[in-house]
Structure formats: C-alpha cells, structure tokens
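Quick one: the structure is below, questions incoming.
Of the protein chains in this complex, one is absent; all others appear in place.
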Amino acid sequence: MPVLEGRELRIIGFLCNWCSYGGADTAGVARFDQPTDLRIIRVPCSGRIDPLFVAKAFMNGADGVLVSGCHPRDCHYAEGNFYARRRLEVFKNFISVLGIEPERFEYTWVSASEGQRWQEVVTKFTNQVHTLGPLAPVPEISLDRLAATETAQP
Amino acid sequence: MLEQLKDTIKKALPELDFVIGWGMGFDALHATPLFMYEPEDVDKLVWGPLNVHNLATYLPALKGRKVGIVVKGCDSRSVAELLQENLINREDVVIFGAPCRGTVSLTKIRKVIGNTGLIEDVNYADGTLTVKAEGASHEMALKDIRADKCGYCRFPNAVLSDHFVGEKRAPQVEEDTFEDLAEFESQPFEERRDFWMKEMDRCIRCYACRNACPLCVCRDHCVAQSRDPHWLSQQDGVRDKFMFQIIHATHLAGRCTTCGECERACPVDIPVLLFKRKFTKAIKDTFDYDAGLDPEATPPLLAFKANEDNIKEKEW
Partner (left out) sequence: MAKYLKKDDLGSWLKELGETYKVIAPVEEGDAVVFRRLTDERTLRIDRQATQGPKGVLFPACEELVSFKYVKDPENPEKTKVEVKETVEAEPTLIFGARPCDARGFDVFDGAFTKCAVKDNYYMARREQAIVVSLACTKTETTCFCNWVGGSPDGTGGSDVLLTPVTGGYLVEAVTDKGEALMGGKLLSDADDARQAEAKKLLQEAKDSLREAPDFDCMPEQLYALFDNMDFWEKQSAKCISCGACTYLCPTCHCFNITDEQQGKEGSRIRSWDNCMSHMFTNEASGHNPRPTKAYRLKNRVGHKFCYFPDMHDGHIACVGCGRCIKSCPVALDIREVVTAAKECRLPEEETSDD
C-alpha cells in the first residue's frame, strides 16, 4: 500500500514530448519541490490528445487530469496545440454535464525551459483537485450487482 | 399540402431508385420509414407530427445511388452536415422539404395516456392530437407532447431542398437558450453523477442511439466494438455504458444538429440528448457556430485561430 494512501489523489498528466515533458524534467533536475499525486503519460504532441483519453482517465478512477503542451505558436509540429486548444476547451465545458467539476481538468502550456513554471502548475492544479476531493468512482458493474457485493462485504 | 407533396414525389420518382418518406406503422400512433419504389407506394406517404424519424440516417449507406428523401427542418440539417463531410453527393440526393409544426414525443404521450400499446385511433388537426385508447379519448395540445427539440426549433423549414412544398413557417424561437441544460445543471455535481449512474445502469447496450444517429457514420467500424484499441469492454457495468455515451457525444462535437434521434431511439428512455446539447452549447458559445446549416462551412474543431476570440486560458 502506498505510503500516501488516503492523502494522495490520482491525477493523470498528459504531457507533450517536446515542451512540457522537458519542462517537468527541468523541474526535476533543478530539484523543485512538487506534489507527488501526478502520474505523467508522455505523448508526442498535445494535438495527439483525444479528449476521450481524459474521459477514460476519469472513468478509470482519476480524480484530476492535466494536459500540458507547448505554448501556442511554439508547437513542434507548428499547429498541433492550436487544434488541441479548441478540443480541450470544448471538452472542459462538456464534463460538467457528466457531473464532473470542470476544475478537475485543466490544460496548460509549459515549455522545456520553464521548470519553475511547471512546479507552479503542478502545485496549483494538485491543490485545486484536493479542494474538490476524490471523484466518486463509476462502477464497473451494474448497480444491483454492486449493491449485492456491498451487502456481502459490510 | 400532403397531396402536393405526393405529386411532387411522383413526378420525380422515375429518375430515382426510390424516395424515403414516412408511412403508418403498426398502429395509428406509430409512423415508420417508408421506402417508395413505385407511384402506388407514394400514396402511403404521411406528413404530420408523427413523422418522428430522421431519415437522413439512411443516406450515407446509399451513397452512389440516386435517391430522394423527405425532410423536416431538423432532418435537413443532418443532410447538410453529411454533405459538408462528403459522405453523400449532392447530385445523387433529391430533397423534398415541407414546413414542420413539430413532432411528438411518444414518451410524453405515454405519460399522458398511460400505455401507448392500446391505441385505437389517432387524429391530428390544428395543433391538437386526439388519441383514442382503451375506449377513452385523450386530447393533447401538440405543444405539450412534442419532442423537447421542437420547443427550441429554429429551423422548421428545410435549410436546403430541391422541392419545397407548402408555406414556410416561422421558427419557434429566434435563439436557443438551453434552458433544459441550465435546469439540469442547477443540480450539484454529485446529483448529476448519481442521475447518470442510475440512468446508464438501465442501458442495454443495443446502440440504437448510435445507429439512429445520422452522423454516426463509422457504422460497422465503431470503436465501441473494437477489441484493439480496447476502449470498451463487453461488461454490462455502468462504466462502459457511460463511457460510450461520452464517446458518442465527443465524436459529434461540432457536428451534432441535436435532431434528437439518439434519445428518441432509446428503447429504455435514457435522456442521452442532454450530452449532445452540452457540446452544442459549448460550440455555440465558443465559436458561434451551428452545425448543419452550410455544407461549405469549415467545422470549428477542424480549424483554429492563433488568437482565439472566446478561449480564456488558465493564467498559470
């Protein structure tokens, strides 16, 4: 069992290979203090991020999801993050109808040199998710079956 | 007007493989899509508030054949969207439009009369639907039993057509204010989640919502049934069902015309249109764009601006 069980939440970070992943690395090399809730998944570009990755993360138990890419106009592939911005903005709007607080999902831009900024983003986002607390899990089984297993193991 | 529509179709029929419209189904309340191959089939055509289906759903599979289609205003937007996405050829489709006063919600009728399985007769005149069932007669104003989408309809006349029959009607509203959404979202987040958990639990994974959707064009290649990538399992739990609705809505972002077929088709009455309404509002607010109005337009999610007008990014 992890040491921080109960104190740590599950936050997934999708980071683009060229900027934000580098930025996180810079923060690490510089030994900036950061909360440890974030689990990073590296993707080629923020434009690679299907909003459904975010949805799937929430369905599978994430309490927060952070997407980070290159600053607008700095995309390694010229315009990947421009497309991403539109999709992610609309998706952020969408999740409130599902009953997921939009604050559980943020997208942001951090370049490879911005270690300090990365520290700030992770800290602020983690705090933001902690304010909301854990997200109630979406049952993998039907509700009747869930009720049956819950009465079986009080 | 119906006679005029029939004549127009009959005139065009010799040039076409068939024309898709509506006929009466198994009882006087249920219409059913009608494929008109011969002039005598055209005589079975009906027009009115029972024409609930969006027939544009059939068009992509018929690409390459010359067919005609009868459309309500909302259906015509699906046709426009299919044209925009190059899923049908304009020259292969002949569109017959007519003004629409709104269509019924069979779920709402069931709430009024109790059981829609005991229908004896149905009559519609001047905004009033009279349903005879179990010896009793129920008069209902169309306004009270029409589909929710008709309440905020801005396009009662076909947005594009080759033949338009009848007099154009004024829209129900000038602007869609998304009151239904606001009402739902007045609940706390937790209650919204609980609502969906209960509703999705009932889903039978029949995918009627997807198959009735005119813009779910992957058809036999839907990710819902793909084993690799494995987006969804075969479990019947809430998670996979809910995830599918998110997939459906997300894939329709910026494309959905909120024709409401998903919700209408659902055999267990899950209000799945709400998901799409939310995306539609987000698209409208952010990009001031309505899907299915202009076949030449570029949809907002396939474009960008270096400086977006309505996107405020996080400061940090």
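Read from first to last, the chains carry the letters A and B; within each, the first residue is number 1.
As a convention for this text, a residue touches a chain if its C-beta (ideal position, glycine included) is under 8 Å from a C-beta of that chain, and two chains touch if they have at least 3 such contacts.
Note that the coordinates shown come from a computational prediction; the quantities given were computed from them, not determined experimentally.
Among the residues B:K11, B:K44, B:R205 or B:K314, only B:R205 touches the chain that is left out of the figure. Although one chain is not drawn, the whole complex shows that of B:D220, B:E296 or B:D309 it is B:D220 that touches it. Residues of subunit B in touch with the missing chain: 25-27, 30-33, 35, 53, 57-58, 107, 110-111, 114-119, 134, 198-199, 202, 204-208, 210-212, 219-220, 225, 227, 233-237, 261, 264-265, 267-270.
Criterion: only the chains that are shown with their structure count from here on.
Averaging Cα coordinates per chain places subunit A and subunit B 34 Å apart.
Residues of subunit A touching subunit B in their complex: 51-52, 55-56, 59, 72-73, 79, 82-83, 85-87, 89-91, 93-94, 96-101, 106-109, 117, 120-121, 124, 136, 138-145. Contact residues on subunit B toward subunit A in their complex (touch as defined above): 181, 184-185, 189-198, 201, 231, 235-240, 242-243, 246-247, 249-250, 253-254, 274-275, 277-279, 281-283, 285-287, 300-301, 303-306, 308, 311, 313-314, 316.
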